[in-house]
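Worksheet for the structure shown next.
With one protein chain held back, the other chains of the complex are shown just where they sit.
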Amino acid sequence: MNLSHNYLYAAAMLLFCIGLYNVIVRRNIVKKLIGLNIMETSVFFFYISLGYTRNGVAPVAGAGADPTRMVNPVPQVLVLTGIIVAVGVTALALSMVILLHRKYGTLDTDQIMRMARQEETQAAREEGN
Amino acid sequence: MKRLLALLFVAALAVLLLFLVTKMPSLGDPDNPARQGMATQYLERSPEDTGAQDAVTAVNVNYRGYDTMGKVGIIYCALMGVLAVLGREKRGRIQARLDGARVAPSKIVEVMVRFVIPFIILFSAYVIIHAEISPGGGFQGGAIIGASMIIFTTIFGLQEASRRMPQGLRVPLEGSAIMTFFVLGVLGIAGGGTFLTYAWPRVSTSIQPALANWLSVIVEMAIGIGVGFALISILFAMMREEEDLEPVA
Amino acid sequence: MEPALNTILIVLLVTTAILATLSRDLLAGVIIFSVYGLIMSLMWLRLQAPDLALAEAAMGAGVTTVFFLVTVFKTRGRDQS
Partner (left out) sequence: MAIFMITLPLLGAVLVSIVGYLKPHWLPWGALVPLLASGVLGCMLIGRIPSDGYISYHLGNWSVPLGIELRVDYLALFLMLLICALGLLALIFSRRYIVKEVSAGRMTAYYVLILLLSGGLMGFVASGDIFNLFVFMEIVALSSYGLVAISANSRAVRAALRYLLMGAPASIIILLGIALLYMATGSLNMAELAGRIGQSGYREILIASFVLFVVGFGVKAALFPLHLWLPDAHSIAPSPVSALLSGLVVEVSIFGILRIAYSVFTPHVGNLTSATSNALAVLAAAGVIFGGVMALLQKDLKLMLAYSTISHVGYIFLGLTAFNAEGLTGAMYHMLDHGLAKACMFLCAGSFIYIKGFRRIEDLKGAWRQMPWTCFAFGLAAFSLVGIPPTAGFISKWYLILGNVKAGNWVYVVVLLLGSLLGAFYCFRILYYMFFQPGKEGAWTPRPADVPPSMLIPIWILAVATVFFGLFSGLVIPSLLKAAGLLI
């Protein structure tokens, strides 16, 4: 069957779903971000397995490697971009996490929302006076 | 409840995606549409066109160099975003320590780190410059440069590290990659091509390919420096203790 | 390419991906995540993508983990005090 033959694709999709579940469900922001990174790497994994050719060799010429046997270099280039994006987004998000923790002293999204709501009602009351 | 809903949603998505997998072209087949077309052209032409043995580097720096400029822009954007959130430090040394993670470095560790760091930097230089022939490239090398400085910072502290790499040094180097790309792009136009053609104006066509090769090595080095220093600056901003940078209103 | 080894790697990947967010301790989660990144880079090496294996080992598993660790340490110190 095709599914067992395309098992690398299937694995990538499975990891994608695990990552997405973590992003949706986890309340801790750092865990959400770990889930986000898992999602990202799973898509990269998908790209790379899509570039693979059976009995392929790395796309490095020299030493008489045969171009027809090399794996596809294009997905690899695209994934490099993806890795950069992943690092950038993670760094930005973590800096926000650090700042939020300074203000609220917690990493839990529910708690942060609760404290934020309290803050807002208080502000509204002050404005009303 | 929310968990259950999410689980159901994700499970449904997984079933859909797995169904999609059964419809995909089979894994590793050389006749896949993705393997045809530009991929084969890249593999066959890249050594003559660009002089780079590594097709990934060739595509990355040469054929799709504009994308790479975008990538450098992304890292720069991330750096600026971090600085927008946490604020750039005041000039001079940064006072900071890692909360709760203070390890008193022993003499052995210090000596070892001093000993190892030059080799790490040497390795990153190898990864960058040798990218044409072997796996590697500016981004990987830049990350390794960043990693060496991260080791230095964790052992000797942020104050010492920021003395070695003051802000005045980091600010221009973070953007060096974009500037190099721009300069080379203009050079390409002057040399008779379009933006990001690796060419030099008014040289004979016989040495143009070798020149292109050298220019792409320069690009890789600029990427390495730019990415490395951007990562270091991000790390400094994240490790730094808070300053009162509250806005006025 | 022997599918057996790949299968083992995939099982490891899925396990680490699930474990990374299960543990209460964030530090453990981050370390498991970095192990996940390293296994991923091994997998890519087996799929003949050495450039990316290097990039993932340096960027994904290295630099990202350091950022995570800095965050975890910075936020942990405050919780206790």
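Think of it as A, B and C in the order they're written, each chain with its own count starting at 1.
In this section, contacts are C-beta pairs under 8 Å (C-beta built on N, C-alpha and C of every residue); 3 or more make two chains touch, one makes a residue touch a chain.
Just so it is clear, the structure is predicted and the values come from calculations on it, not from any experiment.
Q: Can you list the shown chains that the hidden chain touches?
A: A, B
Q: Even though one chain is hidden, which residues of subunit A still touch it in the full complex?
A: On the side of subunit A, residues 16, 20, 23, 29, 32, 36, 39-40, 43, 46-47, 50, 74-75, 78, 81-82, 85, 88-89, 92-93, 96-97, 99-100, 103-104, 112, 116, 119, 127 touch the unshown chain.
Q: In the whole complex, what residues of subunit B lie against the chain that is missing from view?
A: The missing chain touches subunit B at positions 20, 23-25, 32-39, 41-42, 45, 62-67, 69-71, 73-74, 76-78, 80-90, 167-168, 171-172, 174-175, 178-179, 181-182, 185, 188, 193-198, 243, 245-249.
Just so we're on the same page, only the chains that are shown with their structure count from here on.
Q: Counting only Cα atoms for the centres, state how far subunit B is from subunit C in Å.
A: Once rounded, the distance between the two centres reads 19 Å.
Q: With chain centres defined as C-alpha means, what is the inter-centre distance between subunit A and subunit C in Å?
A: 12
Q: Among the residues of subunit A, which ones contact at least 2 other chains?
A: 7-8, 14, 49, 51-52, 54, 56, 58-60, 70, 76, 80, 83-84, 87, 91, 94, 98, 102
Q: Quick one: which residues in subunit B touch 2 or more of the other chains?
A: Only 54, 56, 135, 137, 139, 231, 234, 238 qualify.
Q: Across the complex, what residues on subunit A touch subunit B?
A: For this pair, the touching residues of subunit A are 1-3, 5-10, 13-14, 16-17, 20-21, 24-25, 49-54, 56, 58-62, 67-68, 70, 72-77, 80-81, 83-85, 87-89, 91-92, 94-96, 98-99, 102.
Q: In their shared complex, at which residues does subunit C touch subunit A?
A: On the subunit C side, the touching residues are 1, 3, 6-7, 10, 13-14, 17-18, 20-21, 26, 29-30, 33, 36-37, 40, 43-44, 47-52, 55-56, 59-60, 63-64, 67-68, 70-72, 74-75, 78-79.
Q: Quick one: in the complex, what on subunit B touches subunit A?
A: Against subunit A, subunit B makes touches at 2-3, 6-7, 9-11, 13-14, 17-18, 20-24, 26-30, 32, 34-35, 38-40, 42-44, 46-47, 53-56, 58-60, 64, 67, 70-71, 74-75, 77-79, 81-82, 85-86, 133-135, 137, 139, 231, 234, 237-238, 242.
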